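Note that one protein chain is taken out, while the other chains of the complex remain in position.
Naming follows writing order (A and B), and every chain is counted from residue 1.
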Amino acid sequence: MPETKPVLMQGNEACAEGAISAGVRFYAGYPITPSTEVAEKMAVRLPDLGGVFIQMEDEIASMAAVIGASIGGMRALTATSGPGFSLKQENIGYAIMAEIPCVIVNVQRMGPSTGVPTAPSQGDVMQARWGTHGDHPVIVFSPASVYETYYLTIAAVNLSQKLRQPVILLLDEVVGHMREKVTIPKDSKLMVEKASDKVPADWKPYDDKGLAPLVPFGFGHYYHVTGLFHDQYGFPTGDPPQVERSLERIHEKLMKYRDEVILTNYIGHKEPRVVIITYGCTVRSARAVVKKAYWNNRMPVGLLSLQTLWPFPDKEVKEVARKADVIIVPEMNMGQIVGEVERHVKDEAEVVPLNRYDGEMISPDQISEMIGRWLA
Amino acid sequence: MASIDHLTKDFLRTKKLPHIWCPGCGNGIVTAALVRAIERADFDQRDVVIVSGIGCSSRAAGYLNFNTLHTTHGRALAFATGLKMARPELIIYVIMGDGDCSAIGGNHFIHSARRNIDLNAIVVNNHIYGMTGGQHSPLTPGGKKATTAPRGTLEREFKLLELARGAGATFGARGNAAQPRQLEQLIARAANHKGFSVVEALSPCPIAYGRRNKLGGPVDMLKEMKENSISIERASRKEQSELEGKTITGVLFDEDVPEYASEYYKSIGKSIPVRDNG
Partner (left out) sequence: MGNRQEILLTGAGGQGLILASIVLAQAAVNDNKNVVQTQSYGPEARGGASMAGVIIDIDTIEYPKVVNPTILLCLNQASFTKYLPRIKKIGECVVIVDSTFVSGPFRDEYKVKSYPITRMAKEEIGKEVVANMLALGVLNASTNIIDREIFRESIFELAPKGSGELNQKAFDLGYSLYKHGSGQNKEETIQNSQ
């Protein structure tokens, strides 16, 4: 018998459980639908684990507190939704610039503004990419199921620690609120090593040569942390070559670990004529279609699902574009990732958007109908 | 009392000097008072953290040889709250300017006070946004001129320490750059206080504030600052009418109330580590 028994779990709960499995012991947040269950779960679980749960006075403070805790050596996460995600942007940029690991969960709801707080949407894809100002690197994951939420949260925490880079987990209301059967490994060795004060003699907090570990405050390494452009020791600089090098370095570190950063999955025909590219809950509708069209009927159809939205999986998209005649991009917005697909596909295939923005999921029928039009 | 050499060698990042502040600015005096207060308190250097926001005075963090965290505008207290909760054994000073603390950071200021979290806020109050060139702040006195109040501001100013106390802060003191020894003592007392403490440090900005309001040069401003001040001990022996126009300095309130981080750790049954200096 397996030691772990399957349980019924909500997406938002799985996010909290994944964070805990990955060693997150600090949560700061502010209540907002449809992400509140993440906070509620953390409020119950963290005190028993010797961790810290704090409800802050606003979304900005929550983001700031998470960064502060991370500098103290605690793995930290916050969760929010659209309006709160907007408020957090400045401090997300700070964490990117100062290279402080943290995870930001955005359970997307229908916007703009207050929008429809309880309706699902995938409208924050571009905000996740470009929400904070300046030319910054971002990592954004988008799960399609409760279990995927669990393991992508773990991946987000670990990657964030490893690259000293904030990772954004872009859930949608469907995945955040649905309950599914999942099997969560018990006592798993999912945690990567703890923050340590042990550093090499020549340690520099922002080493030009590559990735330096973050040494938490309080261990006698008196470096400076700032959102200003800084030298290898963290001190402000406006020197053009140093500024340029510094900006390039924070971008390069993501590409150096591309295999761990960019996660996608292709299912379907080996020589597809029509490929669906999608992410988040929309993957489920697409998979239902591909199951029928390819599994049952051997139609030349495939699905490239994107677990990573940013950095954009350019190679993977180009590869399917070389085979396919048509690429359908269903999204619960007015067309966000489709532009990026077009940018990389160029003339290799026809790119067709499929958009829905009435606060409902894209149904399998909508996708089948679209495929039918091209295969007819 | 430690030698000036020891203080500069250990606690200042001398390679980062000279600082960016204008001649006649009070920020250097306040920073020096802070350094002496840390020395006086005899904390382990490894335990001391300086957090600051954005503005002239917040640049002090870069010159101090501790773990230093220069954050975003107005958010220093929120960053510090996260750090304190993660590492309650650390002694955290939070340096903010008047605009940073009471305008954009006003919400974090009152909520830090309400929680009574053990952070030592030092609000360097020069009554103006200096770094951006002299715009009025919530601590610009009514009628005073600024680039964004060319005819004198019509807004009323916050009474910062009353605001802090009303919000739940348990220690409040006021000093000024003209009386640095007193300021040093106040900062030292604030750090020994368990709970949220606020030290308002009045500081001259001759360039962006004094000039525009015809307050004279740096020396005139410091002189006036000193002459207008009266310690709370002396003030208590005076009639209300005699205190007209005076600024009261010293410890204005000091209360013993449970502190948030230690209450939290107590509630989860976890002890706060103590550094063994043996």
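Please note the rule applied: a contact is a pair of C-beta atoms (placed from the backbone, for glycine too) under 8 Å apart; a residue touches a chain by one contact, two chains touch by 3 or more.
Everything quoted here is computed from the prediction, not taken from an experiment.
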item	value
Left-out chain, listing which of the shown chains it touches	A
Options A:64, A:174, A:250 or A:277, residue touching the unrepresented chain	A:174
Hidden-chain contact residue, picked from the options A:246, A:285 or A:336	A:285
On subunit A, residues whose C-beta touches the chain left out of the figure	6-8, 33-34, 117-118, 174, 177-181, 281, 284-285, 287-288, 291, 361, 363-364
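We adopt the following convention: only the chains that are shown with their structure count from here on.
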item	value
Interchain centroid distance [CA atoms averaged], subunit A/subunit B, Å	39
Subunit A residues within the subunit B interface of the complex	26, 28, 47-48, 50, 52, 54, 56-58, 60-62, 64-74, 76, 90-91, 94, 216-228, 235-236
Complex contact set, residues of subunit B against subunit A	13, 16, 45-47, 49, 51, 61-62, 65-72, 75, 78-87, 89-90, 107-108, 111, 264, 267-268, 270
